[in-house]
Every structure is written in C-alpha cells, then in structure tokens.
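Every protein chain but one is kept in place in this view of the complex.
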Amino acid sequence: MIQVGIIGYGYWGPNLVRNFFIQKDCTIKAVADARQNRLDILKQSYPSINAVHDAEAIINDPEIDAVIIATPVYSHFELAQKALLNGKHVLLEKPMASSLAECEKLIELSLQKNLVLMVDHTFLYTGAVEKIKEIIDDNTLGKIQYLDSTRINLGLFQPDINVLWDLAPHDLSILRYLYDATPYSINATGVSHTHNGIENIAFMTINYESGFIAHLNCSWSSPVKVRMMMIGGDKKMIIYNDVEPTEKIKIYDTAYQITSDEDKKQILVDYRVGDIFVPKVSNKEALASVAYDFISGITQHTFPRSSYIIGMDIVKMLEASEQSIKNNGIEVKLN
Amino acid sequence: MIQVGIIGYGYWGPNLVRNFFIQKDCTIKAVADARQNRLDILKQSYPSINAVHDAEAIINDPEIDAVIIATPVYSHFELAQKALLNGKHVLLEKPMASSLAECEKLIELSLQKNLVLMVDHTFLYTGAVEKIKEIIDDNTLGKIQYLDSTRINLGLFQPDINVLWDLAPHDLSILRYLYDATPYSINATGVSHTHNGIENIAFMTINYESGFIAHLNCSWSSPVKVRMMMIGGDKKMIIYNDVEPTEKIKIYDTAYQITSDEDKKQILVDYRVGDIFVPKVSNKEALASVAYDFISGITQHTFPRSSYIIGMDIVKMLEASEQSIKNNGIEVKLN
Amino acid sequence: MIQVGIIGYGYWGPNLVRNFFIQKDCTIKAVADARQNRLDILKQSYPSINAVHDAEAIINDPEIDAVIIATPVYSHFELAQKALLNGKHVLLEKPMASSLAECEKLIELSLQKNLVLMVDHTFLYTGAVEKIKEIIDDNTLGKIQYLDSTRINLGLFQPDINVLWDLAPHDLSILRYLYDATPYSINATGVSHTHNGIENIAFMTINYESGFIAHLNCSWSSPVKVRMMMIGGDKKMIIYNDVEPTEKIKIYDTAYQITSDEDKKQILVDYRVGDIFVPKVSNKEALASVAYDFISGITQHTFPRSSYIIGMDIVKMLEASEQSIKNNGIEVKLN
Partner (left out) sequence: MIQVGIIGYGYWGPNLVRNFFIQKDCTIKAVADARQNRLDILKQSYPSINAVHDAEAIINDPEIDAVIIATPVYSHFELAQKALLNGKHVLLEKPMASSLAECEKLIELSLQKNLVLMVDHTFLYTGAVEKIKEIIDDNTLGKIQYLDSTRINLGLFQPDINVLWDLAPHDLSILRYLYDATPYSINATGVSHTHNGIENIAFMTINYESGFIAHLNCSWSSPVKVRMMMIGGDKKMIIYNDVEPTEKIKIYDTAYQITSDEDKKQILVDYRVGDIFVPKVSNKEALASVAYDFISGITQHTFPRSSYIIGMDIVKMLEASEQSIKNNGIEVKLN
C-alpha cells in the first residue's frame, strides 16, 4: 500500500484528494497547507487524513512513499527536489517547474534515485483527448498540417505567471501528446493590461520543420469561456470543443488537395466537404486515470503517459514563448 | 446622372452591377471582362448594359464619369492610375493596391485631379459594424483593450496573394474603422502547405502604444466557416459572430477591474459578469450603401466612409505583415 | 416542348417561374395574376413571358399543355377542375384543395382525362428529406416509433386558413412520404388570438394502429423560427433541424430496449447512447426537382413522387384536424 502525501489544498487539491482517496493500492496519509481554513475544509470531508501546516512534515515523513505537489509553480522545484532527495516519488502539478534547467535537474535526480517523476497534465487522460489520439494514430486524418487552439475566459489573473504559463500548458500537453515531434521555433506576442506587466492576453505560434504549425490564443479577458481546438489533416479534420457537453469531438470528412499544372505556374485545389462524425466520448474522470498512472508507475514500473519528458518539453516551450514575447515576438529556436 | 463603368465581372462584379443598377443618380454604361462567358451572363440579366472585352474601352470612354475596378489586386494600380489620369472617379475593390507606394501615388493623383478615390471595404457599411461603431462611440464599452478576430473557412486558395492579403482586409478595415488610431508595429506568422510558398494559414498581431492589441487568425484550411470577432473594453465586451443569422452582436456586461494593494505587491481583480444584450441589427445590403457613398462623394462632395485613407492604412498593415512573416515573425514598425 | 401557364404570381410564383424557366422540355408561355404590380415585376425579369390578368386566358389557351396553380387554397378546386376539363395537366400548390371531396373529384377527373395531377409538396424533394428517406428505407432506424415536429415562427397570419392548414402540410407530406401507412385517427387542439377565430397556435396528434405516433406543433406566434423534426426508431434516432445551414440531419446511435422480467411485473430498460453521424446533405434546389418530376410525368408518364395520393391524404388529415379542433380535441377517425 503506497502512502501518499499531498502538498497544497487550494483550487486543485480537493480534486487530487478525492481521486487518490478512491485509488486502490494507495492511502493518503497527510495533506499540507499553510492556511488553516483550507485544512478545516479538508477535515470536514476527510477526517481520516492528517492535516498539517508544513510541507516539510510530509517531505520528511519516512512512512510516506510519494508526494503530490499542488502549489504555485515557483515552489515546485524546491519541494520536488527535497522529496526526491528523501527518496519519494513525485507527482507535480502543471507546469512542471519555472524553467527548463529546473526540469532537467529534477529529471536527473529522479533517474539517479530511480524514482517516479510525473507531471499532472490531466487533459491527456480525458476521454476526448484519448479519442483524438486514437483517431490520429489510425491515420484517419492523414498527414496532420495544423493545430489551432483557443483557450479564453474571464479571469483568473495570476499574480506571478502570465496567461501562457497559466493556460497554455493544457494545449501544449495535448499538442505534444498528439503530435510527437520537436518544434523548431516559437513566436509569441501579447499584452499586459495590468501595472505588473504580466500578459493577460497572448498568442503563440509553434513552428515545425515538417510544415506542421500550431497556434494558441490564450486570454483571461474574454467575456465567454472558449475551449476550441482544430486539428487539420490532409484527409480529414477535427474540431474539439471542450465546453460542449455531448458533442465534444467532430470529425469532418473535409479536405483539399493541391495539385499544380504541368509547368507549376498555377495551383489547382480540389475541395471536398463530406459527412461529419461525432464519436461518443467517455465521461470518465481524467484525474482518476492520472492517479492510477502515477500509482502504477510506482508499483508496476510502467512509464507514465504524462511523463517528465512531456512535462519538460512544455516548460521548454513556455520558456521560449516568454523569451519571444519579451523580445517583441522574435523567433526563438528551441535547440 | 453619373455614368459608371465596371471593370471585372468575376465573383464580386455581379454584386456591384446589381447594386449600382438600382442606385439613383447613376447609370451603368458598360462592364468589361476579358472572358466572353462572363459577358454572356451579364447580357442575360442586363441587356441594357454594354459588355466589352477591354478595360481600355471603359477607361477611354469620355462619357464615363466613374470607374469601378473589380479585378485581381496586381492590376489595381495600373487601371486606377489610367482612369484617374483620364479624369474619372475611381472605386477600387479591396485591397486598394499591391503596395503602400502604389496607394500613395493613386491618392496624390486623385488629389491633384480633384477626383473621388474610394475603396470598397463593404463591411464598414453592414448593419452589424454600424451598430458596433455606435456602441463604441457612445462609450458603452469604456476603454477598448483588445480586438481578436477569427476568419477561417475552406478555400478559396488564391494563386497570387496569401491568406492575409485575401481575408484580413475585412478585419483590418473593421479594426481601422472602430479603433481610430495608428498601430505601432505588426508581427505575423504563418505557413504554406502548397509548393508555391503562399501562406494558407496566418496569424497577425497588431500592437498599439496605448496598450490596445489586435489579433487576426486567418485560414483557408478550416473545415468550418468562422467569422468571429471579440472586442473587449474595460466596461463591457462585444462578440460579433457574422455567421449567426439573427444574433450577430452580443454585448456582455462583463468586465474586470484591476486594483493593487498599497505597496503594489499584489494585484486584485474584481470580476463582473452581468446581463447580455443582443441589439437588433439592420439586414440592409451593405454594398448598396457603398454605391450610395461613392455616388454621393461625386455628386455631393462628401468624404466616403471607406476612404482612401482607410484603404491605404490597410495596405500598409498588410505590407508590414508580409515583411514580418518573411522574416520569421519579427516585429515590423509601421512608421 | 411542353407549354406551361402559371396562375398566381404572389409569394411562391416567382420561385415557380425561375425553376420552370430553366427546365428542359418546357416553356412558360404565360403567367396570370390579377395585380398589375405583380405582372410588372414579372415582365422586368422575364420579358419573354406573357403577363395576363385573367386565369381564364391560361386555362382556355389551346397551346398551353400544363397549368400550375399557385393561388389561395379556396380557389384551387375551381381552377384545377376547369384546367383538367380543358385537357391540361395540373400542378397544384399545397395544400391540394379545401376538402377531401374536392381532392377526390379532381383525381377522378384527371384519371378520366388521363392527365397528370400533382401537388407541389416541395419538401419531398429536398436533399434532407431524400437523405432521411434513404436512411429509413435501409432500416438504419429499425422500427420507427414516433415523429415529432415543431414548425413555429412569427407570422404570417393567414386570413382564411388556420396555422395547421398553413404550416402542417409540410410536416404531413414528410410524414406521409417517410412513413407509408394510413393513420387511424387524429386529435388536434389550438387557440385563436384573433377575433376571426382562426387558430394561430395548434397541436396535432396523429395516431396509428401500429403504435407509431406523430405530433405536430405549429405556431405563427413564436419569437424564433424553429423547424425541428425528431424521428425515433428502436435502433437509432434522427433529428432533422431545417434551420441549421450545414448540419441538418443528425443520426443518433441511441436507443433503448425494453425487456421484462419473467412474471412481467417489472419493465427493464437498457439504454444505449453512442456516436452521432451527420451525413452530408445535397443543397440542390428542391423546386427544380418538383418541376422536373411534373414535366417527366407529362412526357415520360412517370408517377410523381408528390402525387395526388399524398396530396389527398394530407387534405384528409387537415380536414380531420379541423374537425377535432372544433370539437374540443375529440378523436377523429380517418376511415
């Protein structure tokens, strides 16, 4: 039985507790949060879990095998490093850490210590993303040409990270999972409407040598909540609308084929618009699968889907986007 | 009675003929198109209009007072220049010309000759844009902070201009009309999926010194047609969905207010989500108003809404976007 | 070459003219309408067609082979009877006539004279209805259990017929075409909000011995236009939304199966909710197919899809609905 400790009982913490609570092969021994009112809420629902103020109480507890870190990003590295040094498996909330360098150090440490290091990119475990992955992997879409995602809503302005660090990890993890290639470069633009200079609206273009392109539109300043992703292949195209309750994924039998006349002076384009297919998507709770994947990683030595590699690649892209945005949109190469 | 000649009877030509035909104070004397089959279609519906093969027949006709040019962009400058030199008022299809330099020469010539020079940015005359203009001008939105537009569909791939030159003039004209300020710089990124290197997917960020930002997402490769524009102010926000038949504009009584604590270490954000108002929007045909504005410019010496200044500014932005896109998204300053 | 005359150039007349004008094997010789302004509009677009004030001029023209009657319902019988007596084929606008008795007389006459008698139930020729027919005929839905249709909008109040006589012919023709069985009885309820007692809101239940049921909801008093039809089978179900531009038909792989325990005290229901399929639907103009079907009926002796049998059955159902509504919703048997 794996003993688990959770650090941070803010917005996401209760979801982690709820899902690890019902997980087989593991018990939540303790939850840490500096705020007494958060601990009170915890105790009301889960009297059996120890509520502690200090993360150290978890990190240093010899009975605890695995630590889940759901604190602000800036604290990820230090907490995870200590936990790994103390021989504990670690599940980090997204994004993995504040910099690529931090990610690399944690990965190295986990490999040295032979410990599971995983990042909670929950979206990779949703029924919708699993279905899209299946559709792409069986070549239904043909050669994939673009991914375009809009993730906008009103709030919540973060005090320490910009809107890309806050929202784009979702899109980037999906992108990285669905299209398994390293981007060549990144451009990003944006604007801050607050005095602290942290962007609340930002756009990101991710360029690949293959001609594939990805684009993200992220905002905390939209009157409506939009979670819309389009993925275009040369055979079919997908629209994934995550706010739609029952028709999240639509597969369009729509494509164009580009030919050229003999002397290549003209392009000729054949358009095809056909049927639409709306596959049924599982409504399972994704976070339960994250919990299962983490515990299996520990007990069965499986390699988690939402691995440190994906986690690190996302931080690499976020770092590049920040460099681009601070340099007026200049192209930042990734390697 | 103003005598009008129309050059080009392709996709847009029949709309121009239909709307100028019913315009008071003007008569369509001739339409020119090199393609006989297009002229046949014209004659079938409008036996009273002269159908000619050569644009010169219109440009050199001493009885014709005004020329409307609805040909591919690359030919705009030469045709318009000749027409102005021959003393004819000119209405150009969008975009005005292939370069800022061309626009400037045409404007200079029209001023010298005291002739009307106008560009057909039809959207400025739609009920929806007129309503939004009214809402912005009466300060309903407060200080405007962003405009974000998505204009995507399947096709039609253009052989000579990229997707921004093709689709963005609509958004840029609306942007320029609604937010009367000169942008500071432009970034653009994109990709071509054809061998001719012409971008079929592209994104454009338009930066302003005021902190206002605009962003365009244009594509010929989308399975669905989207024409969605969001405009955010610090008091209210608008969503303008042009494919919606009856609820094109929604005004959200939604905003956030950003304050800071005394020592400016934290930002505090107040969110407000309120009622939505969907104003009735006139269904009038916008192109009829374009025709009226052009003829009035000639007969009443009014200054057209869709003026050469707007036309030129749009070409300036398109030119900058092309320079950016060809230089990997680098920021291109506008002045 | 069949010579055609059209009586009535009101709302629907111009559509008839446009579609018969481009039909092979036929020429429109004349159009009759008592209103000079309607004839003026006709002459503007179609100078080659004779414009006459009096329907008799068409009915008595020996050169005219076929007459299309697009006048108010109350005049259908007299005009059609005269035309048939004069040896002319007849296409009647829907509904066929004011009563079952009138329909029967016209049918008898057409059979005696060996003339085509057809009713313009245009919907039967739309891409959407043709697709649904195909889906039903190949048993995709299984045993069909219900059809439920809502056809509501604002206006246009008719002065002489109630909302069922005005709107329900569309639904009834689709029902009759898709489900080829004679209903057992009809119930109808409704209300009039005008002093003339003509119902502007009405509901109709059509009962079948097989257990199949159809229900119509018709209104001239709705703030929005709804054209929504649901068809449920025991294997799959269809939603046909005619105001949707691109996704008119959705096929739900959804069903329930009812079993019972051994002593039939309980029912057990298995629900299945699966994928959704949105077939591409042809955008062809249905009225062109109506015209083709009518002319083919004359020249090729084919039996029209929108036959006098369907036309008569619909009048029979409308007559029954009126009898029910006037008798407080009492069940009216059809045979």
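Lettered A, B and C in written order, each chain numbered from 1.
Note that contacts are C-beta pairs under 8 Å (C-beta built on N, C-alpha and C of every residue); 3 or more make two chains touch, one makes a residue touch a chain.
Every value quoted in this text rests on a predicted model; they were computed, and no experiment measured them.
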Query raised in the report: Which residue, C:60, C:139, C:194 or C:283, contacts the hidden chain when the whole complex is considered?
Result: C:194
Query raised in the report: Residues on chain C that touch the omitted chain in the whole complex?
Result: 145-146, 148, 150, 154-157, 159, 185, 187, 189-196, 201, 203, 205, 207, 211-213, 215, 217, 219, 221-224, 230, 232, 237, 239, 252, 254, 256, 258, 260, 264, 266-267, 269, 271, 273, 324, 328-331
Query raised in the report: Residues on chain B that touch the omitted chain in the whole complex?
Result: 247, 250, 253, 273-280
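In this section, only the chains that are shown with their structure count from here on.
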Report summary line: The chain whose C-alpha centroid lies farthest from that of chain B is chain C
Requested in this report: Just give me the whole-number Å value for how far the CA centre of chain B lies from that of chain C.
Outcome: 43
Query raised in the report: Which whole number of Å gives the spacing of the CA centres of chain A and chain B?
Result: 39
Query raised in the report: Using the average of all C-alpha atoms in each chain as its centre, how far is it in Å between chain A and chain C?
Result: 54
Requested in this report: Send over the residues of chain C in touch with two or more other chains.
Outcome: none
